[in-house]
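Worksheet for the structure shown next.
A single protein chain has been omitted from the complex, and every remaining protein chain is retained in its original position.
Our next item is chain A:
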Amino acid sequence: MLEARLQQANVLKKTVDAIKDLVQDCNFDCNDSGIALQAMDNSHVALVSMLLKAETFQPYRCDRNIALGVNLVSLTKVLRAAQPDDVLTMKAEDAPDSLNILFESSENDRITEYDLKLMDIDQEHLGIPDTEYAATISMPSAEFKRICTDLMAMSESVTIEATKDGVKFSCTGDIGNGAVTLRNHQVEEKPKENIEIELTEPVSLTFSLKYLVNFCKAQALSDSVRICLSNEVPLLVEYLVSGQSYLRFYLAPKIGDEE
């Protein structure tokens, strides 16, 4: 039996919005510590890893491990009916055929209830190793989004180069080339706009902007984003939802043409 109550429907709405273009069907794995999701896009270039800790919900109850196989397009249709501030409750039996989703309006007594059919998804889980990254960049999520969408207009891929001087996002396209450079930037009064670059060694990697722009849909979840890079390791883009809950994206770099 699963029962999870989320004070703000928005959290789930935004999360699903951010991953539905990468993944069509996936399992929400529920256990007593929270709800997790891991899925890879069709071409195996990107991986989404989500964890909504039990603390994110009030209350949270899950007696047995349950995998909820959900079609994200369908889930989006249901979640579209929720107002951002609605209280959202998910309920499921131990071996569920469907997921019960309940929205309670925070303003009046309106109650909306959906049963979403579930499916069996045979999904393989990848172990994700902890990694010491060569460069870790924290920045406002809106800023990252802006960089990605701006450069997307020029080219299909972006090179992220982290050196001790800062981090440079550059691209080359048919019409010319462009670059955005950021440096460490910390202001006490406006912590939300801080840019922090931690670097153990310089690193430069190229990624598909199509995917990055996709990841940026998670911007609504968090004010800041953490970008971690190392050579020969997938890129990590992490949005912290609340507390220890997170939405992480991994992306394989592109192999340069010179190889």
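The criterion applied here is as follows: a contact is a pair of C-beta atoms (placed from the backbone, for glycine too) under 8 Å apart; a residue touches a chain by one contact, two chains touch by 3 or more; residues count from 1.
Just so it is clear, contacts and distances are computed from a predicted model.
Name of the non-displayed chain as stated in its UniProt record, restricted to "Toll-like receptor 11", "Cytosolic Fe-S cluster assembly factor NUBP1 homolog", "DNA ligase" or "pyridoxal 5'-phosphate synthase (glutamine hydrolyzing)": "DNA ligase". Of the candidate positions A:L22, A:M40, A:L118 or A:L247, contact with the hidden chain is made by A:M40.
Within the whole complex, the absent chain has one touching residue among A:A81, A:I111, A:I128 or A:V187, and that is A:I128. The chain that is not drawn here is touched, among residues A:K168, A:K217 or A:K254, by A:K254. In the full complex, chain A touches the hidden chain at residues 24, 40, 42-47, 124-131, 156, 174, 208, 231-234, 250, 252-255, 257, 259.
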